[in-house]
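Complex shown without one protein chain; remaining protein chains in place.
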Amino acid sequence: MPLKFKKPDSLTDIAMHYCPGCTHGIIHRLVANAIDTLGIEGKTVGIASVGCSVFAYNYFTCDMQQASHGRAPAVATGVKRSLPDRIVFTYQGDGDLAAIGTAEIVHAAARGENITVIFVNNAIYGMTGGQMAPTTLNGQVTLTSPYGRRQQEGHPVRMSEMLSTLDGARYIERVSVHNPAHIIKAGKSIIKAFEMQLRGEGFSMIEVLSTCPTNLKMSPVKALKWVENNMIPFYPLGIIKDGSVKV
Amino acid sequence: MEQKLMKGNEAIAEAAIRAGLKFYAGYPITPQTELPEYLAKHMEKSGGTFIQAESEISAINMVYGAAGAGIRAMTSSSSPGISLKQEGISYIVGSELPCVIVNVMRTGPGLGGIHPSQSDYFQAVKGGGHGDYKMLVLAPNSVQEMYDFTIDAFDIADKYRNPVMILADGILGQMMEAVNLYTPATEKFDKSWATTGTYKKRKHNIINSLYIKPEESETLNKRLQAKYKIMAQNEQRVEIINPDADIMLVAFGIVARVAKQVLDDAKSQNLSVGLIRPLTVWPFPSKAFKTAAKAYLTIELNSGQMVEDVRLEVNGRAPVHFLGKMGGKVLTVDDIMAKLKQIAGA
Partner (left out) sequence: MKTHNIIISGFGGQGIVAAGRLIAFAGMTDGKKVSMLPSYGPEMRGGFANCHVIISDADIASPIVSQADIVIAMSVPALNKFQPVVKRGGILIVDSHQVTHSDYRDDIRIIKIPATRIAMDKSNVKMSNMVMIGAMISVIGSPSLNSMALSIRDLLPQHMQYLFDIEMEMLEAGMAFEG
């Protein structure tokens, strides 16, 4: 019988440490699939960040660097400017990209660095165990917003919209992995972002709405529903900025 | 050989380019700003990348990325900016990446002032960032040495896969002197560990400092400490004048220049005075302290930092005195002579 479905070549055989129901595994797979599809595994350098995806360097077969918290876009800048013909991506969570690393992502986008950013937004801190993220929704209860997120905790940040105002940002899209149709769509968007980098078009970011059943304290299925019913209304899906060269 | 009148900051920049610097990221701060300015103007011509980063933090992390990609990388700053870089430096050490970091020191704490200081000695030689680590720290005292030491720094960094710091001060950065310019022969270093793309010919390389299992973390730390031991054995550099003198001055950087001037005055007043000038403040040149001096006088532009290392080396064999100055003024010949007379008279 012909093989219909297999692990992408760009993923290693190491068992992932992610919790049951976590969508990091799916997003890793989409990134690896994009690398396979474009045949760029050998010349890709990935930058892992700090957060649950810190061990991403173990899971991709391409060369990897692990960046300090929030600094992945700066590290990626160092790699890409040193080796301009390599493909460089960062894989960052919401705490990493939208809180401690705000300056780095803003200025990498402003410089129009020719890199691809995979931004995983699950509205909560996973690695440290369920604290408020910069993208935690208004009213959402976390360990550090026990009364629900209010004015004094600050309002959630829509990074994609914010970054889209920068001239250096060429392609920004928000996708979700809460059901198979959206997973397929997300995969296509990630491929497009890498293709743009291959063509030297500049900064691209794919924001992926994701789940953290453990810290949302929900079953995996309920967490997917929560993304659909609560996150998507606040973080609308779709292309936010498209400055790509039409091919 | 080509001779040029240059600022210390410019000499470092020119030397770095000639040593093969291909990536620089930095942020403007007095009194080191001429260094990035010079590189902004001249680096592109040599095929390198200059980036004015959004912060010192971003700059050191860009250097991490570039060094991890296997090319020669550098950042520079002055004291408050170096504080911001400490996390990145710790990661660079933990990931065993070679790079050069320049600190043209000004006064602290806090925003401090812009005048020369040596108050980042502890930060440079004892760590500064988190974790058990060492950088090799070179302490030039002339514009020529700013040039020479920078050239050496890149080779030392590559040799040990460890960051090397040039520890200067505001005067050394700002002053102009004649510099003999030369281009070093390029030594080849193995960089098979760099993330340059696998091209499917090898297993992936990982640049990383995370070792979550205690045993693995211990292995890394033991490897680093073994490396530091070798560095301490092989890389001590020191200048010694009058090693048989009764009183040995100990000074580095700009203060050592004033100390040299003191030697002449002391001789004319029948005082037997010598000088130990560490060129590496880490590793500290312990071999220089096997003297029969009756007393040591450590002179620094701080409240007394290197003097602790001097006391460790002298280990009670002779009194170790200290003369310091804080706030940005430099000790004068008169200041030092007065202290010497006091010590000699006691």
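Note that the chains take the letters A and B in the order they are written out, and that residue 1 is the start of every chain.
Assume a contact is a pair of C-beta atoms (placed from the backbone, for glycine too) under 8 Å apart; a residue touches a chain by one contact, two chains touch by 3 or more.
Note that the coordinates shown come from a computational prediction; the quantities given were computed from them, not determined experimentally.
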The omitted chain touches B
Of the listed residues B:40, B:84 or B:114, which contacts the missing chain in the full complex?
-> B:114
Contacting the left-out chain in the complete assembly, out of B:5, B:111 or B:338 = B:5
Missing-chain contact among B:31, B:48 or B:81 belongs to B:31
Would you mind spotting which of B:71, B:171, B:224 or B:247 touches the chain that isn't drawn?
-> B:171
If the missing chain were put back, which residues of chain B would it touch?
-> 3, 5, 30-31, 114, 170-171, 174-178, 254, 257-258, 260-261, 264, 330, 332-334
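In the analysis below, only the chains that are shown with their structure count from here on.
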Just give me the whole-number Å value for how far the CA centre of chain A lies from that of chain B.
-> 39
Which of the residues in chain B come into contact with chain A in the complex?
-> 22-23, 25, 49, 51, 53-55, 57-59, 61-71, 73, 87-88, 91, 95, 195-201, 204-210
Please name which positions on chain A make contact with chain B in the complex.
-> 12, 41-45, 47, 54-55, 57-58, 60-68, 71, 74-83, 86, 103-104, 106-107, 111
